[in-house]
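With one protein chain removed, the remaining protein chains of the complex are shown where they sit.
Labels run A, B and C following the written order; every chain starts at residue 1.
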Amino acid sequence: MEVTLLLETTENAFRVLEQAREHATGLLDTAVQFTAEETRFREEKRGQILFTGAQRRRTQFQNFVGTTIILFAFWMLLSGKFDAFHLTLGAICCALVAYLFHDLLFANVRVGDMRVVAARFIAYIPWLIQQILLANIHVVSLVVRRRMPIDPRVVKFKTKLETDISCVTLANSITLTPGTITMDIKDGVFYVHAVSQKVADELNAGDMEDRVAHIFMEADHLYVEDVLDAARIYQTLRV
Amino acid sequence: MTEFFLIIGIGMCVLVLLCLYRATYGPTILNRAAGISAIGTKTLIILLLMGVVYDRIDMFIDISMVYALLNFLGTVVLSKYLERSGEA
Amino acid sequence: MIRESDDVIVKAVARLLMPFIVVYALYVVMHGHYSPGGGFQGGVILAASFVLLGVSHGLGKTRRRMSEKVAGVISSIGVLIYGGIGALCLILGGNYLHYGKLSKLLHVTPAEARSLGILGVEIGVALAVMAVMCTVFFAIFTVGESPEDDRSVE
Partner (left out) sequence: MPVKDIIVILFMLGGLFLFSTATLGLLRLPDFYTRLHATGKGDTLAALWSLIGLAVYHGFSLTSAKIIFIAVFMFLAQPTATHAISRAAFRCGVQPWTCELAVLLDEDTVE
């Protein structure tokens, strides 16, 4: 009697275990599918997934035409001869180059917001020039003193910027503003060489990253990860 | 104005000589590369000044454009090579 | 073998500058008889642009636009254009590279024929120089690895 009960209980337990395993497998499959979906979505958002068929050809054609127009304007700026022969030559050359390099100039561009981005970028330039003037005053004040008041350090922060153009804008702005140089970018982490603690603190406030994110309409400055000394950062990089 | 541009050009040449110290005696090859890049920027301006002085700026501007391009390219290719080789 | 670099900045800047550099090189080639430059210089700038692409984006993307085989063919075509124009002048009864004689063939005045002939020769020189420089670049940067090995790995 008791043995039968025991057997039944064991059977029940095994059944429950089996159900749990099936359930877990199902969950795992869903999770895997979900991850794949998310990855695909992210890649699609970055414009890395290729369109198929007619849409892809249309995008290529649009890129080709846009590149040709920009290059032809550049050709006319260079050439300065506006007779028919030279213009034809230029058109042929630009079309050839645009055919070869149509995927370079307009990669990673999100459609539809170009005008806003251009307007905001132009509005960003005066602020940048003011920062560059400050940077040069800083360099002059560093160089002419007899004992230079420097205390260099390496600052590390994580960025939320996604496209490469916004990363380039941020990095070049950092290089041009007072006392900081972008040394490396690794998986969205900026390693910045700052000339003193004050400059590093100003950078960590995230003002510039917010401005760049505003230009390219992306997420804002998220958090400051850490301020480390050079030796420790160097070790993390080497490992 | 020609005299003024000549004086500026001579000043630039003196600065190039000063940069040449870093390009020659710089402790590592990276220091030398930085010095050479600085010399390249100054040479670009000197070429344009020469164009103004000789009154042939339409010719010299093409040369200085090539110079700016090759200066950038040389620095980038050299740094990529050093990065790959892993020693500086 | 150069793989694609993970340097975001140099990659993006190279991608933005690349078409402009090539157009500038073509301008140097085409305007060789009014301004400094000409076939050789333009060809070198063209090759330099391919070097920039190869260093920043890796050899794979560069090979899609200019592979070793294509470079070899283009260098021969460049020499053929140069020699062909010269020989055409010989056939038409002038000296080697005596462009004035091309006027009969092109139905233009001798001065214009001279200009067009120089343009053709410069295009030939630029193609040959670019292809040879690209071949040298590929040979240096793929030490001991042929493209066929690479393809079999993929």
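Rule of thumb we're sticking to: a residue touches a chain if its C-beta (ideal position, glycine included) is under 8 Å from a C-beta of that chain, and two chains touch if they have at least 3 such contacts.
These numbers come from a predicted model, not from an experiment.
Shown chains touched by the hidden chain across the complete assembly: A, B, C. Within the complete assembly, A:P152 is the residue of A:G66, A:P152 or A:G206 that touches the hidden chain.
Interface residues of subunit C with the unshown chain, by the touch rule above, are 7, 9-10, 13, 16-17.
Seen from subunit B, the chain kept out of the figure touches residues 1, 4-5, 8, 11-12, 15, 18-19, 21-22, 28, 30-31, 33-35, 37-38, 41-42, 44-45, 48-49, 52, 57-58, 61, 64-65, 68-69, 71-72, 75-76, 78-80, 82-83, 86-88. Looking at subunit A, the residues touching the absent chain are 77-78, 80, 132-133, 135-136, 139-140, 142-144, 148, 150-154, 168, 171-172, 175-176, 178-179, 181-184, 191, 193, 195, 229-231, 234, 237-238.
The rule is short, and it goes like this: only the chains that are shown with their structure count from here on.
Ranked by number of C-beta pairs in contact, the top chain pair is A-C.
Rounded to a whole number, the gap between the C-alpha centres of subunit A and subunit B is 31 angstrom. Computed from the mean C-alpha positions, the centre of subunit B lies at a distance of 27 Å from the centre of subunit C. Within subunit A, not a single residue touches two or more of the remaining chains. Touching of two or more other chains is recorded for no residue of subunit B.
Across the interface of their complex, subunit B is touched by residues 2, 5, 10, 14, 21, 24, 28, 35-37, 41, 45, 48, 51-52, 55-56 of subunit C.
Taken in their complex, subunit A has these residues touching subunit C: 67, 70-71, 74-75, 78-79, 81, 86, 89-90, 93-94, 97-98, 100-101, 104-105, 107, 164-165, 167-168, 171-172, 182, 185-186. Residues 6-9, 11-13, 15-16, 18-20, 22-24, 26-27, 30-31, 65 of subunit C touch subunit A in their complex.
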